[in-house]
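Please read the structure below before turning to the comments.
Omission of a single protein chain aside, the complex is shown with its protein chains in their original locations.
Up next is subunit A:
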C-alpha cells in the first residue's frame, strides 16, 4: 500500500517535472468556449480536462497504430482562467517525451474528431504552433457563370434573330402589296378613263380596249 502511494507520488512529481510551460516538446492549448457557444457554453472543469486527455490519447494511439496510449500519458500543467494550458505526451512504456513533430502529426490527423468532442472549431480550440487546416475553396465542376451567361445569350440571340426575321418578312410583304397596289391602280385608272369615254362618247364603245 505504501509502495503504491509512494509510486503514485513519484510519478506525479515526475509528471510535474516533465510538463513545463515553454517546453520544446509541449504545446499550449487555448479554448474559447464562450466565444464559440455563447449561451450554450459549458463550464471547464476536471471532467472536461479528462475528456481532453482521453481524446489526445485516442489521437496518439491512432497515429501509432500499435502502441496503446493511456490518459496518464498526456500530462497537463499551468492551467489558467483563460482556459489555456500546456501539455506534453509521453510514450506509454518508458515515459520519455514524444517529439513535437510527432504530436503535431497526430493532432492534425484527428483534428476534426478533437474539435467535435468539444463542439469547437479550429479557431476556438487552438493548438499554438499547429496552424489550422484551411478549408479548400468550393469549386463547382462547371463554372456557374458560364451556364447563366449561356442562357442569357441564347435568349438574346434568339430574340435578335426573331426580330430580324419578322422585319424582313414584313418588308417583303409590304413590297408585294405595293406592287399589287400599283398594278391595281393602273388597271383602275384605265377603267375610269375608259368609263368616262364610254359615258360621253357612247359610239366609241368598240374602241374601249379589252382588259
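Definition applied: a residue touches a chain if its C-beta (ideal position, glycine included) is under 8 Å from a C-beta of that chain, and two chains touch if they have at least 3 such contacts; residues count from 1.
The rule is short, and it goes like this: contacts and distances are computed from a predicted model.
In the listed set "Large ribosomal subunit protein mL51", "Transporter", "Sodium/hydrogen exchanger" or "Transcription factor TGA like domain", the entry agreeing with the UniProt name of the missing subunit chain is "Transporter". Contact with the chain not shown here comes from a single listed residue; of A:17, A:67, A:80 or A:96, that residue is A:80. Where subunit A meets the chain that is not shown, the touching residues are 30, 32-35, 80-84, 131, 134-138, 140, 144-149, 152-153, 156-157, 159-160, 163-164, 167, 171.
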